[in-house]
Every structure is written in structure tokens, then in C-alpha cells.
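Sharing a structure with you now.
Complex shown without one protein chain; remaining protein chains in place.
Let's look at subunit A:
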């Protein structure tokens, strides 16, 4: 019945970057008056599809239809003229200007060539009232909360476009009340007949707001379904691509720790980032962290390492309370952290392999105990060999290495500082099979040597293979801690999916 009268449609759309197919003949139809959730893990092709729908990218195959007519969208502005507007997590407005100006910039009412401010404020007030915002239109946008800015952004997008509204993770930086307010606005727009695409990592929000869902994985369309025909577990399974039979329960068995406690986080958390969590980590233990993208995995790691300092809770290291306010504190206490996006956060692309390996150790030693070149070469050679880094020379720039070898360089860097506790965020993403095996082998070896590790990974099979315990994150909250025979992909999927049902 709903296969007719799509407001906007993507037919067989493909997008290829180099030799990587980001989107493979994806079909996507959007009905007027519906909220359509678009789901998928990192690299599934969500953002590529959105960029094609808003005209930021041109598809390499397939076509885009608006109201049944084929269109070519050259740019986001051009798409706007077809009635397609988008609002992103980062509010793309001007915090330094008034609310009214943000609503009308480029379309301000003018009189005798001059902006008619009074009329602009009046029209803005009327417009804002429709969204339940009683704020002063002449006030500075930046003085309002992110949620209000988000609604102003929606008001602008709807005002200028009016047919299709794409919401790209609009709730990612909002608290619960603010999310509720945003949902009311979206529900109102839906009643007005707008077609709304909703992207989020929060499954609760999908079930609360969306009518239909489209799931992408690895650039392919997995399914488009009505949400009332779909259970949460089915949804997670489709997203992760795991066809697994579920074992019965997620009972938390207690197992006697065999080694000493290294570090104990108690009620540790940060507002607007991760709900307080408690985690005890023993020497010689690998804690796997599982959860969907955006569940707070990375935030948890950043808080543990002091990049985003915790604002509540305590950390105890070897029985003594410690304050970890900065990454430097963490390094002094013998922590190491390999971030998820190694290009942005981990690797100094222009520097040599040698320099990249010694830099953390040098940071630990301080300014006045410089390692001389021989010491550097010795260290780099030793760890390079241990990690089997395949570089023509230790003096070649790291950016010329493959992803897997870059990852090994970062690992070697931290190993050189002889850490007691190492956090790895997605250590195996985007690297080849050989390097993958090498890194898993290293994780196992380090654990056997008595190091404590926290490893975040989306690869369930992999986490299961090396973890002594698994922590499951969901909606920025630690929702389960799995031990012993509960460590299986099936239980993890169930923990991710089912825990929220009682909360929702």
C-alpha cells in the first residue's frame, strides 16, 4: 500500500570511492508524513547516502526522484530548492548572530534595500511559536542550549525546504528532556506531512519515533521494514550481520579473580558523556568492550585515560586513589591509549617510524632526558621487530605504511613505555588479515605477561576470542558485564538489544 507516492526516492544508487564501493545499488523510499530511521554501523554507507540525498555527493549509478520526477542535485543549496533540508549533530548555524537572523539569513525581509529588523523579528516570533519556542528572536543564538539551537536549525531547514527533512544524529548531544522536546517537534512536522529521515545510534529513539526503518551494512541495503513488524533483537542482528542462535540468559556469574586488582573505577563518569560506571580491572586481564557505535565505548576510554576528565567517581590504582585529569597524568601512571581514528589522533604522519615509536616514551621522560639517536634506533628496532612492523626503513614516514602497520607502530609506541594498563580502541579496524592476526596475538601475549588491557571492538567474534570479561555499553551506559560462558556473540547481541526494552 505504501509503495506508491514516494516523496523522495533513491533507485539503485551506487557510490564508488577509488576501488571501495561505499553504496551498492541501494533502494530508499521516503513517504510523506513518515519518520524513516536509517541505521547501520560505521562504514555502512549511511552518511554517503545522506550526502547523495542532499546533493553533497553525486551518485555513480542509479537515480534520485523527488515527487516521482528524476532530479540531479548539484549541491546542498540546489537540493534545498527541491524542498530537501538537513540538520546535523553539529548545529550549522551562527552562534554569534540573533535567532531571527539565523532563521532568515540570506532571505531577510528588506525595505528600501535595508534589512527590516522589526519585521524579521516579528516573523521569527510567529515561526518559533509554531515550534513551541517562546524565546526572544533578537537574542544571540549562542546563548541558548544546544537543543534550542537544534530546533532553530530545524525551523530554518523546514522554512526553506519544506518537503524532506534529514536529521543526522540530532540527539547525540542532548539530554533526555531535550530529546523529548525535539521529538515533539518532529512529531508535529510529521503530522504536517513532512517526510523525515532520522539517523541515530540510539535504538530506543528509533522505536519511539520512527515508523519505518532502513538498515544498511557494508554499503548494501539489508532491509526496509515497518518497525511494528520488527523486534529489537532482529534489528540489532540485521545491523551487526550476526546470524546467531541465542543462549538463554545473561546471568552475571561471579568468578574469583585470580590476580591482584590493578585499577578500580568506582562510579566513574562525566556529564553529557557517559553515565557513571564501575569497573575493576585485574592484572593479566583483557576487558572487551562491546556495544553499537555511539553507545559510549570511545567516551568511556577517553574518560579512563583522562582525555575527557571524569567529573564524578574515583579511580584507585594499586590500592591508592589517583586523579587522572589529563592524558599526561594517565601516562605517568603507566597507562597507554591507542585511539580509534589513528590518522587523526594517533599517528604523526610526517614523522618517521622511529620517531613515532619513541614519542610516548620521550613524553614520559620529560624535556630534559632526551633519548639520543642510538637509543631511539635501538628501541624502535627492538619493538619494530617484536611487532613485526613491515617498513623498508625505520626512518621512513609513517604515513607511507599500510593501516595495519601503522596500528602496530602505535602499539609499539605504547609498549615502549612499558605500560601497566593499555586501552585499545578498535585496534583491528580497517587493517588486513595478516596484521589483524598479529595484533590479536600481541593482545594475548601482553595479557599473559600480566598487563591489563581494555579493548574496544565492533568485531564480536574477535572480542569473544581474547576477552576475560566483556562489558556491554548501550546508550552511554554500562549495561552488562559478561563472564565465563556468557562470553559469546549471541549473549552480547542480546545484551545490547534486550536491556533497553524494559527501560523503554
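Note that in this section a contact is a pair of C-beta atoms (placed from the backbone, for glycine too) under 8 Å apart; a residue touches a chain by one contact, two chains touch by 3 or more; residues count from 1.
Keep this in mind: contacts and distances are computed from a predicted model.
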item	value
Record-based protein name (UniProt) of the chain missing from this complex, from "Simple sugar transport system permease protein", "4Fe-4S ferredoxin-type domain-containing protein", "Glucose-6-phosphate isomerase" or "C-type cytochrome biogenesis protein CcmI"	"Simple sugar transport system permease protein"
Touch criterion as defined above, residue of A:12, A:62 or A:76 at the omitted chain	A:76
Per the touch definition above, residue among A:18, A:106 or A:319 touching the missing chain	A:106
Of A:14, A:98 or A:214, the residue in touch with the unshown chain	A:98
Residue among A:298, A:442 or A:494 that touches the chain left out of view	A:298
Touch with the omitted chain, as defined above, among A:24, A:140 or A:234	A:140
Residues belonging to subunit A that touch the chain removed from view	76-77, 80, 89-90, 92-98, 101-102, 105-106, 108, 110, 113-115, 117, 138-140, 142-143, 145-146, 156, 169, 172-173, 201, 271-273, 293-299, 302, 340
